[in-house]
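Left out: one protein chain. Kept in place: all the others.
Entry: subunit A
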Amino acid sequence: MAETIELTCIRCPIGCQLSAVLEDGTVVRVSGNTCSRGEAYARAEVADPRRTVTGTVAVRGGAWPVTSVKTVPDVPKDAVLDVARALSETVVDAPLAIGDVVVANVCGTGADVVVTKPVDVQTGTVPFCTSTCK
């Protein structure tokens, strides 16, 4: 029983409109892609969709009240909201460097949450920042 799933490729800004033809739940043909990444995307997106979750975590004693983080590697799409909730409950201590792991194996996904923006230890008030540092 053949089934066609329409997807928009997000591997680059072109955004090709892909058609993935499934037979018995397996992708047998992809069309509409302009490069091989499009085909790989369609196959992965149908079988096991994954996303990078990016966001912020609270920082204690830092020059800024929060810093930015991402998941490495991507997490299953179904786990995105759980991971986001875990980030909102995370508090870490300054200083922080790019690549520091602040949560290992977040929500049991096997992915780590790593820092994407360095934060120095707080030495005074942050100019222009309206929030209170914790």
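In the analysis below, contacts are C-beta pairs under 8 Å (C-beta built on N, C-alpha and C of every residue); 3 or more make two chains touch, one makes a residue touch a chain; residues count from 1.
Throughout what follows, contacts and distances are computed from a predicted model.
The listed choices are "FAD-dependent oxidoreductase", "Na(+)/H(+) antiporter subunit B", "BMP family ABC transporter substrate-binding protein" or "Transport permease protein"; the UniProt protein name belonging to the chain that is not shown reads "FAD-dependent oxidoreductase".
The chain omitted from view is touched by exactly one of A:8, A:36 or A:105, namely A:8. Contact with the omitted chain, checked across A:53, A:79 or A:111, is made by A:53. Taking the whole complex into account, subunit A touches the unshown chain at residues 8, 10, 12-17, 34, 51-56, 58, 64-66, 68-70, 77, 80-81, 84-85, 88, 98, 116-118, 126-131.
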